[in-house]
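One protein chain is absent from this view; the other protein chains keep their places.
So, subunit A:
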Amino acid sequence: MRTRPTAVLLAALMLLAGCSGGGDDGGGDGRVTLRFQSLAWQQESVEATKDLVAEWNAGHPDIRVEYVQGSWDSVHDQLLTSFEGGEAPDVIHDASDDLADFAYGGYLADLTGLLPERLKSDIPPRTWETVTFGDGIYGVPFLQEPRVLIANRTWLEEAGVRIPTPDDPWSWAEFRAVTRRLSGDGRYGVAWPLKDPVSATLNLSLSAGGRLFHRGPDGKVTVRFRAADAVVPRTVHDQVGTDRSASPTTLGSGGSDTLPGFFGGRYAMVPLGFSYRQQIVQQAPEGFDWQVLPAPAGAGGLAQGVSPQTLSIAEDSPHKREAAAFLAFLLRPENMVRLALGDWMLPTGTEALEDPALHTAEHGWATGTALAGRLRSAPAQSVRGYPEWKDKVATPAFQEYYSGAIGLDELRRRLEGDGNLVLARYQR
């Protein structure tokens, strides 16, 4: 008997909660409501994004944008379900390497005829490649980050090593020599966080001229692991196994996991994404002197693969033109700078990249900005079957190679032999 009032109260509360419907198309008053699912998550970037949405809403009373915060965790499954159910947000924030399935599946609108010329010409063609699938453009790349070396400045200066700059970077051989010189007494020159070894290796391998994936005249892609593809893996392998200048324990770690060791003076350098600087600023001990260095260069110079953050429009959205107008507003150069500063990343737009705020020496902004022109589409971006190749073949193969369990020949055999069998299934 005692549970009855509780149950009635609960049912009433739930009924009330169920009745308070969310926003829709404006209820016939001519107003359009767009749902914008943002993946901004750091305090500053959420604030910047919300401010921009508020500014848009203030200036466009007929096209209201509703900010919805999504999360990087499970975004793919969430979007897939929403697309299938016809309930996807109108404007979608994601990463370019997640778009291929959605683009080929017909879930995303082709933005080719929707975007203003200003925005199209402001972003370099090589960056548009990251969101071009077939003949269509399925997102606007707006933020990107190179992988850089975050270094303990004091340690490097005490060792007397040459400090590299974007104009005069270390070669991969020089990098190896430097890390050897910095190591000893239980301390390491570098800590590679290679929890996800494939994208890190492939993206950095562009600097040595590696490309791994080769598209034939018939359009089919095959894996070929050539000398240029081996430069980066061999450097890491030798630093860990031969020189003992790279920590073996961080090979299975994520970037954040290496920071305590870096702050604690165990590693002189950590290769990390450019946006990790925010964590370093927050967490570094008082007086810890650090700096941002460019990743080593090879035959391909400082080239690096990236998968930029993107904004797309759902194919099912009934308000594609309005959504495109919102994108054009959100990605005006001055707004792109605000978003980039909030996320500690680089904008893709050339005009935004010229903003003085992104060229200060503080926190290594200038070093990162100098690398922006060298960023290319990640090698596997549009290769169908890549996720399976990565999970089933490449990840275990690279992990075993880096840990010393297999040699370079076996790594090649697996990436090519086993890998091409996987890719062939997707290209029949």
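Methods note: contacts are C-beta pairs under 8 Å (C-beta built on N, C-alpha and C of every residue); 3 or more make two chains touch, one makes a residue touch a chain; residues count from 1.
Quick note on the criterion: contacts and distances are computed from a predicted model.
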Protein name, per the UniProt record, of whichever chain is missing from view ("Threonine dehydrogenase-like Zn-dependent dehydrogenase", "Putative ABC transporter permease protein ORF1", "(Fe-S)-binding protein" or "TldD/PmbA family protein"): "Putative ABC transporter permease protein ORF1"
Candidates A:266, A:332 or A:363 - the one touching the absent chain: A:266
Touching residue (missing chain; options A:78, A:154, A:350 or A:427): A:78
Given A:210, A:255, A:305 or A:347, the one touching the chain that is not displayed: A:255
Subunit A, residues in touch with the chain not shown (by the definition above): 3, 6-7, 10-11, 13-15, 17-18, 20-23, 35, 39, 41-43, 46, 67-69, 71-74, 77-78, 80-82, 84-87, 89, 95, 195-196, 254-256, 259-261, 263-264, 266, 273, 275-276, 279, 282-286
